[in-house]
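With one protein chain held back, the other chains of the complex are shown just where they sit.
Here the chain labels run A, B and C in written order, and each chain numbers its own residues starting at 1.
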Amino acid sequence: MHRTGELFGQFETMEQQRESASLGMWVFLSTEVLFFGGMFMTYTLNRSTYPDVFGEASRSISLTLGAVNTIVLIASSLTMAMSVWASQVGKKQLLTIFLILTLILGSVFLGIKGVEYHEKFVEHHVPGLNFSFEPGASVATNAHAQLFFSLYFAMTGLHALHMIVGAGLLIWLIGQSLKGRFTPEYSTPVDLIGLYWHFVDIVWIFLFPLLYLIDRH
Amino acid sequence: MSEHHIVSPKIYIAIFVALMVCTLLTVYAATVDLNQYFSGLNIIVALAIATLKASLVVLFFMHGKYSPKRTQLVIVCSVFWLAIMLFMTMSDYITRLWS
Amino acid sequence: MSTTPAARPSATPGNTLPREHYLNATYGIRSWLLTTDHKRIALLYLVSVTFFFFIGGAFATMIRIHLLTPNGYLVTAETYNKLFTMHGVAMIFFFLIPSIPAVLGNFLIPLMIGAKDLAFPKINLLSWYIYLVGGSFVLYSFSTGGLDTGWTFYTPLSSVYSNSAVTPAVIGVFINGFSSILTGLNFIVTIHTMRAPGMTWFRLPLFVWAHYATSIIFILGTPVIAITLLLAGLERMLHLGFFNPALGGDPILFQHLFWFYSHPAVYIMILPAMGVISEIIPTFARKPIFGYTFIAGSSIAIAVIGFFVWAHHMFLTGESAYAALTFSLLSYLVAIPSAVKVFNWTSTLYKGSISWDTPMLYALGFIGLFLVGGLTGLFLACLGLDIHIHDTYFVVAHFHYIMVGGAVMGYVGGLHFWWPKITGRLYPEFLARIAAVTLFIGFNLTFFPQFILGYLGMPRRYHSYPPEFQVFNVMSTAGASILALGYLLPMVYLIWSMRYGTVAGRNPWPATGLEWQTDSPPLTENFDVTPEVTWEAYDFINRPDLGLDVQGAPSLAPAHGDD
Partner (left out) sequence: MQSQMPLYPEQASNFAPNVDALMVYITAICLFFAVAVTAAVIFFFFKYRRKTAGGVGVPIHGDMRLEVIWLVVPLLLALTMFAGGAVVYVDFRRPPMDTLDIYVVGKQWMWKAQQPTGLREINELHVPVGRNVKLILASEDVIHDFSVPDFRVKMDVVPGHYNTLWFRPTKPGKYHFYCSQYCGTNHALMGGWVTVLEPTDYEAWLSGSSSADANPLVAGEKLFADKACNTCHLSDGKGRAPSLNGVYEGKVLLADGSTVTADDGYIRESILVPAAKVVAGYQPVMPAFQGQLTEEQIIALTAYIKSLQSQPVPATGAGIAPAGKK
């Protein structure tokens, strides 16, 4: 299949190509919803079975770091949305700036996440690595707390993995943007990666209350 | 072309402000004991705020509001299927206590 | 009426293949491994799923030989458990699920809707490579001792107690899931955005509808098993407790999540086969399909309702009786759209002009076997009866009737039907009919006795059994040897026909679909010019280009959907 400019051979028109790409990304995100959904299901059941230990374990992670990260990530969503706007109106320099801002905010998020993981590591709260919840906790309490932290690491870990993939995509996007590839007529990659980035934001919007905010009162 | 609907930066900023307010609200709500009014109210409020935030992101940041019908169908389907999984599975566990 | 592009001189039917087509467009191993042509990717899949089919088949053969005697002298208990596990893993995840969608669907969907390719050709190739990587992990597990958890990977047996190579197999199945997801994504987008002018939703071949329904399951079901196996794998590797009751987890949750995908996965296997049958029957009865909208709608209904029935695999796990009642009722509902399809296919035969060509024999075999498989599903959905037949050979017989009798018959029938399009040559008709009949007889002899065994109470996954069950086991093994012959025969003559078969021409049957309007084998770009569709699906009357004898035929009102 030959490519004419930005139009791939299997498509007849740019319009068809853009529609296909956008629909493809949305369908992919619906897969992602169910992918994370399996873990949300596991979390829901275990939290309803062991509400007390889950509450206690949740209070041991830092609300401040979690809240700051939420703000950082939402801010990065704003800058991502602004990049889509910039590409649509053809402001090429602004596009690059917003993409770089998004990347920076994403990296800040990952950095804070790293600090949090390190904290957990020091506290022996990493399941599978010499886990111990708190001195004197019974075997069962320890096991249930380990369940919470297993889910905490699985969910935030998978989320962070998505962030890293997103950051990689952003770096590529910044490179293309510096080359001036995106115009009001062709900005599909910016739109698609934007959708992905916002989705990752949404996952966090749910992870934050479920992991950090349960039983804070 | 709907994907090319241009949303004004003003709307983006307004949504951002709303999201920030929601975030502060949910953190504040978590520190108040709402369960005394109604068992489980804390988690309901937290999830309701999260759902509101997610809806704002989908509708405006992701242009869900301006997308073609089939894209909106994809969004509705993914939420619906997630709900099938959560509710049908939990229905087993919840009704086990009935006798 | 139709706007068939003028036949080019190179495409004369009956004598030689067209001068240029997708198979000879480029040469060399690179041109295959880096191809983005959906037709070539389909062939790559054809080779790889056939490979896994024969691996799975070899395991099945050993299982059946072992079960000839009650004490089972051939292999040890441990080996036997590994054999049926590996048989299940290879057949379900690496043969049945990708078979029709990734081979026939990949090849045909763009041709059927008049597109040059799928919407994302590179992603299509990527999905094949993901399949290979997943397959390699599973083969690694098989070759380093195999695994003995059953293909269902139930915890805590799989995550804690089994001493076999579970981890690589779980990783392999996890990776393979993404191959399915990408295929489904590609199909959904392609069917939405790539249809040729005039190809409205209700002019789509039913094969395309079936694949659209299948893709819904790929997209919304597969990620759930992926994450579930990821959690179970983490549990095994890091000694976590998601599904391990000793650490506070719940093994029943694993089953919920597993069947949330794996029950709809049964429809991934059967829906595309139903699509194939819905193409073959009108073609060889030369008449429009009876109740087009009902067959199309029932595909979607099966895909959607199929997501509401999963816990019928769990009636006896101690799940809530209320949940069991709900899931049983919903299971009966999902039977209705399947019944609707069977009735409509049967009615299509009425006043047809029926030829006995091989694909039609497969289609009729499919109806018979699917009927038995589907109806015995009603026994299992019945709560009271399931208490007795759950986890017995009755279940084994039931799902083999669906998966082998249904899905594999559909797949092999479809391969014969589209073989002239794929290779440009016809298979040998006489041998093919013999093979079809052999398969049908061998299949019934293998699996029907297992219904009786099941009702007598023989549990599944038993490497030895009480002597009173021997008679039926011997019958089953005898049938399996006929069945094996029935699979080897097509393998031999199909390969033979690739070189020596009669040249088929564009439309040998003839059939009405767009895929038959282009060369056999088609060009890399599929069509010379983008076709424009002006006819309804399966309309033989208003199609002078097919060269049929329509003058003598009683003609009713012009085609206008169905009512």
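We take it that a residue touches a chain if its C-beta (ideal position, glycine included) is under 8 Å from a C-beta of that chain, and two chains touch if they have at least 3 such contacts.
Because the structure is predicted, anything quoted here is derived from the model rather than measured.
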| item | value |
| --- | --- |
| Contact residue for the chain not shown (choose from C:T317, C:T502 or C:T530) | C:T317 |
| Absent-chain contact - pick from C:Y161, C:W201 or C:F430 | C:Y161 |
| Identified contact with the non-displayed chain, of C:A58, C:I300, C:I452 or C:L488 | C:I452 |
| Residue among C:L257, C:I305, C:V372 or C:A480 touching the omitted chain | C:V372 |
| For chain C, the residues touching the chain missing from this view | 77-78, 81, 148, 150, 154, 156-157, 160-162, 245-248, 250-252, 285-288, 290-294, 315-318, 321, 324-325, 328-329, 332-333, 335-336, 339-340, 342-344, 346-347, 349-356, 364, 367-368, 371-372, 375-376, 378-379, 381-388, 390-392, 452, 455-457, 459-466, 468, 471-472, 539-541, 547-550, 552-556, 559-563 |
| Residues of chain A (touch criterion as defined above) contacting the omitted chain | 49-50, 52-53, 138-141, 143-144 |
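As a convention for this text, only the chains that are shown with their structure count from here on.
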| item | value |
| --- | --- |
| B-C compared against A-C, more contacting pairs | A-C |
| Chain A residues counted as touching two or more neighbouring chains | 19, 23, 27, 30, 34, 37-38, 41, 45 |
| Chain C: positions in contact with at least two other chains | 192, 220, 224, 253, 256-257 |
| Chain C residues within the chain A interface of the complex | 36-37, 115-121, 181, 185-186, 188-190, 192-194, 219-224, 226-228, 231, 234, 238-242, 246-250, 253, 256-257, 524-525, 530 |
| Chain A - residues contacting chain B, complex | 15, 18-19, 22-23, 26-27, 29-30, 33-34, 37-38, 40-41, 44-45, 48, 63, 67, 70-71, 74-75, 77-78, 80-82, 85, 88-89, 184, 191, 194-195, 198-199, 201-202, 205-206, 208-210, 213-217 |
| Chain C contact footprint on chain A (complex, rising order) | 1, 9-12, 16, 19-20, 23-24, 27-28, 30-32, 34-39, 41-42, 45-46, 49-50, 127-128, 140, 143-144, 146-147, 150-151, 154 |
